[in-house]
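Every protein chain of the complex appears in place save one, which is left out.
Chain IDs A, B and C follow the sequence of writing; residue 1 opens each chain.
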């Protein structure tokens, strides 16, 4: 056990898997000597060499596309996109190919690929350094979307993602990278994809969050008899975990930093409204980033849901 | 008045606006001599010349990016992306730039741009010719998403979209292009963006659909006292129209051809569950494409919602 | 700090069927006959596919008419174990690599099962989004290099494909890592209705390779010997660690873009006619005739064999049971998600 922050936990997961499996390779911009702009790949070049830790030219579509080819050939590439704001040029390769090659080739070619990318606000950086567009990827069929909420589950989820036979988008909250430390086992361990976890049990209201918003949700839950769920995997959705909780509490508040309209919260809410509606005591509330372009740092704190905004939503729900 | 199909109505809208305003120009692949692969730009080259009807190299990101520059300079480009399946390479330019330049420059530069693209299944073409990923664009802030459901509103909506001061993604259902004719006025007329319309009044259940699914929803509504809403504009959402109907009927069935998870139906359902929940008598149902990769034509009809599947959902809702 | 370079080109077999002996690759007569027979077979397949489409028995189809030399000449230079990434017009490449013809028809009839390459063939499914297959070939060659395999990757695309960002990002990466990959651009002069000169102001497409630090060569794409020779050399170079090559096959799309297209709207009949004498089959036939490898009877025999093979393929394709609806879930992910499992029950 070591007390690690999330960057270190991710680094440890990569190292474990690279040691275990020679087919695991890391590619991306500045992942080599620089160790990644957040240092998640630090030391890997030294331990595994430039053939397994490949600095690429500055070309996100090329990176994602090459990773698809590598994965089809039989490797297990872990590609780093430097920020989620730079993943958009790779959307075509992810959507048209990574997600579909298994289906298009009826299983002959597959894509055991992980794309890691920092997401979310929190480091007060310029435009496109605070994106949280997980919902776009959750709408894409043929891929999985995973969002750890701390060092411990980051390591276990990343190991599972690397071992997963299908493409996984792995989103790392920049606000969590260095702000939290947890005990993280040294060896390998898996946290299964597709399973949410109950962070705190409660009976009156269900709070659902993931990644960088989980801690705010927990903070806001103080003083309420609230059940807090950490999704961890967004797709495939762990519907059972949610319905179970909703059946108990009858009230739901969903938190995310992406804009409300068509965010992943919409899917959670709609699923509940479709499959667990009869257990609801109150409307389903979403506390989200606003429906506007993410501002530069000066207004960032106004944009991202605060514990206070979440609290107000809980109070609203409790009125019913 | 003329009896036109949707291709002709769109052609007529383009022609009207190009005649009226010298800043309106058309760019895209094969929009010139070929008149577009669906013939929507037919005759425009002849009438307006190669300087206003520009065949570009095969480069969707370049087309969208150049259109952003043109729009900022003061033109009103109408770009055609040949199929929605080929818009993904342009997502970066749409999302990072078209949608944001007004905000990034605090209003100094704007982007009065329309991107037209055929969407949806219906012509039994190969992969990526049946995409319906409108939800991705609805999640993007700073743009509008418009989906006509027939020749008459296609013309009026396209004219409004061209005159709109902000970027509009204009989705044209391939299944509607030539299958329906309507009386379409010859001159210019606008159908305001952001407004849904009641296609059929009813009191027991609200059916919500758009574009290529509207007619299936209408077909399925036969025999029920159903109110049918055609969204026409997806974002900005006409929430009022929806809540008004839901308050009346208390039951909702939403239909779209995209996969269920994180489709635009999720947003509609979640909005209702947040703002009109107390008026609901039954769970909110979504009848959608399945949560899997869109198959090739042989299985297409199984994938896309049928009137029968919609009918079953209405019946289900009516049980409450 | 200046550099200068010359754009290479190659042609061996002219329209009269005369080969430049100094450049001619050493090909035993049997191989030449095999090439000819593949060309006839591919053309027979192509014609059959076009009429099946007209009869509504398959969907939209993209004819390779006129491009047989580019496709067969290049494909023959690869080993079965190499990795091939075609675009959507390369039916003659599939056929040359030994892909069952009935599966090609199955694919074009809208059934994904036709796109599952048989074991032992590393050939990707038809790729519709233009240029996107280029980075895949680059990635496969990275993997082959990393694994120390001798496999070479090969990517096909058109003149239109060279305008895409993925062409640039892919070729640039191939140059930086000096990868074992061969890029084959079939410049058939048109991207639907956009002529080559409107696709790029570059004098040749092959010279674009120099932007990426490796060699490009423009070959007469209707000259099967030139294509074969240039590709063989590129494959040899790639396999030997010499890095990538871009080969531009200068050819012509004799047909409409696809069965959904009407090319008379945007190109002149004269232009099409002017390419007829350059036909790749014609000149190979003339060459073989001179060499005593061809006569009317041989032609008849080859045609008949081809027709029989294609008819068999059609029969087989049309006798297949339709795909099961549940297939659309079975291959989305290794194991269906709970939601998919539930949706599957709908059928």
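Heads up, the rule we're going with is that a residue touches a chain if its C-beta (ideal position, glycine included) is under 8 Å from a C-beta of that chain, and two chains touch if they have at least 3 such contacts.
Please read these numbers as outputs of a predicted model, since none were measured by experiment.
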item	value
Partner chains on view for the chain not depicted	A, B, C
Hidden partner chain, touching residue among C:43, C:113 or C:168	C:168
Omitted-chain contact residue, chosen from B:35, B:65 or B:120	B:65
Selected residue (touches chain absent from view) among A:125, A:180, A:198 or A:318	A:125
Interface with the undisplayed chain - residues on chain A	29-30, 32-35, 37, 55-59, 61-62, 85-86, 88-89, 124-129, 260-261, 290-293, 295-300, 302-303, 309
Touch list for chain B against the chain that is not drawn	25, 51-52, 54, 56-57, 59, 61-62, 64-75, 77, 89, 92-93, 96-97, 101-110, 141-142, 144, 165-166, 194, 235-237, 239-240
Interface residues of chain C (partner: the chain not displayed)	1-9, 163-169, 172, 175-176, 178, 198-204, 207-208, 210-214, 218, 250
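By definition in this document, only the chains that are shown with their structure count from here on.
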item	value
Chain contact topology (line, ring, star, complete or other)	complete
Remotest chain, chain B as reference, centres from CA atoms	C
Whole-Å gap between the CA centroids of chain A and chain C	40
Sequence positions of chain B contacting 2 or more other chains	61, 85, 88-89, 127-128, 261, 291-293, 295
Numbers and ranges of chain C residues touching at least 2 other chains	112, 129, 165-166, 327-328, 331-332, 337, 339
